[in-house]
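Here the complex is missing a single protein chain, while all its other protein chains stay put.
By written order: A and B. Residues from 1 in each chain.
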Amino acid sequence: MTAALQIEGLSKSFGGLPAVQRLSLSVAAGERRLLLGPNGAGKTTLFNLITGDLRADAGSIRVLGTEISRMRPHLRAHLGVARTYQVITLFPQDSLLHNVALALLGRSPLRWNPFVSLGRRAEVRERAWQVLDRVGLAGAAERRLSAVSYGEQRRVEIAMALAQDPRVLLLDEPFAGLSREERRDIQHQLAQIPRQVTVVMIEHDLDVALSFAERITVLHHGELIVEGNRAEVVADPRVQEVYLGA
Amino acid sequence: MRFWLVQSLNGLALGGLLFLLSSGFSLIFGLMRVANLTHGAYFMLGAYVGLSVLNAGYGFWVAVAAGAAAIALLGGVLERVLLRKLSGRTLSQVLVTLGIAFIISDASLLVWSGDPMPLPMPPSLTGAVAIFGGYFPRYRLAVVGISLLVAVLLWLLLERTRVGAMIRAGVDDMEMARALGIPVPRLFTAVFCLGAALAGMGGVLGGPILSVYPGLDMDMLPLALIVLILGGAGSLPGALLGSFFIGFLYTFGQALLPDLAYVILFLPMVAAIALRPKGLFARAA
Partner (left out) sequence: MRRALPAAAAIALLLSPLLLPSEFYVNIAAQVLIAAIFALSLNLLVGYGGLISLGHAAYLGTAAYLTIGLVTRAGFGQLPAALCAVGLATAMAAVFGLLALRATGLGFLMITLALGQILWGLAYRWVALTGGDNGLSGFTRPAPLGLALTSPRAFYLFVVAVFACAFVLLALLARSPFGAGLRGVRDQPRRMQALGWNTWLIRYAAFVIAGFWGAVAGVLFAYYNQFISPHVLGLTSSAEVLLMVIAGGAGTLLGPLAGAAVVVLLKNVASAYVTRWVMLLGIVFVAIVVFMPEGLVPGLSRLRRRRRAAGAA
């Protein structure tokens, strides 16, 4: 069966400093994969390489069999790659509805229309409202993004990523900066993700992350150190060295 | 042969003047991320101030110093009062710096009238020097020499003094510089004054060559912008090389193909940016 995400020999350096070194990994369709590693291990760089924000120096990236390493970023989104960011990069001055609408329009031909009024497009409003409803934020739909809490903004961001109908979803530290209760909300949201969506998550909060992940990949200095299930990784001496020794 | 030598000297002289204009512009942009679109007006106003000082009976070098000092003072005041709070707000920067340029330009028209005026050169530098069988105007040689001297002094400032280290740190990474305790506001004002002083000085020195006239500001500004783009923000070697490159390009363009002078001047820059959007000498961002 074709892997959802297949990376082979991926390398990226910044002015002589290697960020990702000949990395190879494979994520099966529908899998929940966790990426671990200390700061600077190359996790976010890897995400950026997958989405196209960065160009790889060498190697290949395949999503459901299609080679994407030379593809422009927005086309990768059309292919089914979606992501969230460490820092929330949404539109604070716009309503939640507007934010979600931008996500919905990203792959719709309507986005090229300069004549119709977006606000009066019932079908877009309806779908955006439904997306917000699924995460319990329909009541705040008309409010500005900056007016809702950080935790709620995170939920909107994840909802937007899911609204893209992705095949591969990349979550970059979705739990960062959240309170205990907000983490529970996100956990609940993540549990609702359809099975056919493949999820790769970067996270430092091991409690929540370990409960979510089925397989774990540990990176260090841009290289793959260990890969396996929860028990295997936790017991591995190399992982302990990376987190405690280095 | 003589033609090439003469034009080369003209190119060097123009390059030197451009360096005085653009080095400050580049430092200001590199450090403060402010596109000071008033800079052309500083150059012009410096020249006018120098002219008045000369007409009042003082010597040429007094005029140069006066031009530099006056513009440094003006620049410092404007930076503290208006520009300080505009970091990162590009549209406001454009509006306020061009607004000030308008004010300076019109005020100059009021004070000095609209006639183009050549600045008389110092008696010691009139005439020509015989080199290799050709005669080269002393003044232009002096301009080249002075601008190179200024370049060396600036280099010493940036590379060998604590203030220079702070400036370089600020250009590289403002957040880190702040975190290291560098007094950013005072540094900003100092650099702005320095840049303005250089522009004012350049204006006076350029007076005998370019004359002073209304519109000089808008003629010089695009050249400063080109040097900034070619040389990279905050890069002194970039400003130096860029200035002389443009000085040569403009001079030879005017001499050989006056009809296409602007095309010759701007087309390479368009090509440069189109091929290397980050600038030719630019550092990280």
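We adopt the following convention: contacts are C-beta pairs under 8 Å (C-beta built on N, C-alpha and C of every residue); 3 or more make two chains touch, one makes a residue touch a chain.
Source: prediction; values computed, not measured.
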item	value
Of A:A82, A:A140, A:V156 or A:L190, the residue in touch with the unshown chain	A:A82
Which of B:L17, B:I167, B:V204 or B:M269 contacts the chain that the document leaves out	B:M269
Of A:L110, A:A176 or A:L210, the residue in touch with the unshown chain	A:L110
Contact set of chain A toward the excluded chain (per top definition)	51-53, 72-74, 77-78, 81-83, 85, 89-91, 98, 101-103, 105-108, 110-119, 121, 124, 160, 164
Interface with the undisplayed chain - residues on chain B	35, 82, 86, 89-92, 94-96, 98-107, 109-110, 218, 221-222, 225-226, 228-229, 233, 258-263, 265-267, 269-270, 273-275, 277-279
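Just so we're on the same page, only the chains that are shown with their structure count from here on.
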item	value
Chain centre separation in whole Å, for chain B relative to chain A (CA means)	48
